[in-house]
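Let's look at subunit A:
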Amino acid sequence: MTVKYFATIRTYTGETERRLDDAPADLRELLTALAARYGTSFRRAVFAGAELGSAIIILVNGRNVLYLRGLDTPLEADDEVSIFPMVAGG
Partner candidate 1 sequence: MAKVLMIHPDKCTGCRNCELACSFEHEAQFRPGASRVQAYTWEREGMSVPMMCQQCDDAACVNVCPTGAMHRSTTMANLVDWDESTCIRCKMCTIACPFGNARYDAASSSIFKCDNCQGAPECVAFCPNGALEFVDDGQHVRSRKKAYAAKFKEAFQEVS
Partner candidate 2 sequence: MYGWTGTILRVDLTKKKVTREATDPKLARDYLGARGLGGHIIRSEVDPKTDALSPDNKLVFAPGPLTGTFAPSAGRFDVVTKGPLNGVLAASNSGGTFGPEVKYAGYDAVVIEGKAAKPVYLWIRDDEVEIRDAAAIWGHNTLDTTDLVRAETDEDAKVSCIGPAGEHRSLIANIMNEMHRAAGRTGVGAVMGSKNLKAVAVFGSGAVTVADPEGFKAVVMKARQMILAHPVGGAGLKAYGTDVLVNILNQTGALPTRNYQDGYFPTADKTGGESLAAKQLIRPKGCFSCIISCGRVTRVDSPGYEGNGEGPEYETAWAFGADCGVDDLDAITKANYLCNEYGLDTISMGSTIACAMELFERGIITTKDTDGVDLHFGNTPAVVEMVRKAGEGEGFGAKLAQGSYRLAESYGHPEYSMTCKKQEMPAYDPRAVQGIGLNYATGNRGGCHVRGYTIAIEVLQNGAVMDPHVTEGKAGLDITFQNLTAALDSSGACLFATFGIGGAELVEMLAALTGVDYTLDEFMLIGERIWNQEKLWNLKAGFTKADDTLPVRLLTEPIKTGPSKGDLSHLDEMLPEYYGLRGWDENGVPTKAKLKQLAL
């Protein structure tokens, strides 16, 4: 699967995307693994305690996870996950 990063998230990860051979079972597992890799700034952006961060937008194959199953959204090997901080308008 592919995970893509945008705007300030790129400054936390140091890269624009990462490919994984296997998909974690769900979004929570994915973000936990990525937070372990990228550190505190990334973790604070994507998590608010054990919940999804309040200023983060995550799409799985273009669909906002808030309309899927949030952190419990299951993931497949050919999924594309996009992680955005809340961004602009106009």
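Candidate entries met the following condition: all candidates are chains of the complex that A comes from, given by their letters.
Following the convention adopted for this analysis, a contact is a pair of C-beta atoms (placed from the backbone, for glycine too) under 8 Å apart; a residue touches a chain by one contact, two chains touch by 3 or more; residues count from 1.
Here the structure is a predicted model, which is why all the values come from computation and not from measurement.
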**Study point:** Selected partner (touches subunit A in the complex), from 1 or 2
**Key:** 2
Point to revise | Complex contact set, residues of subunit A against candidate 2 | key: 4, 6-8, 10, 16, 55, 57, 59, 61-64, 66-67, 80, 82, 84-90
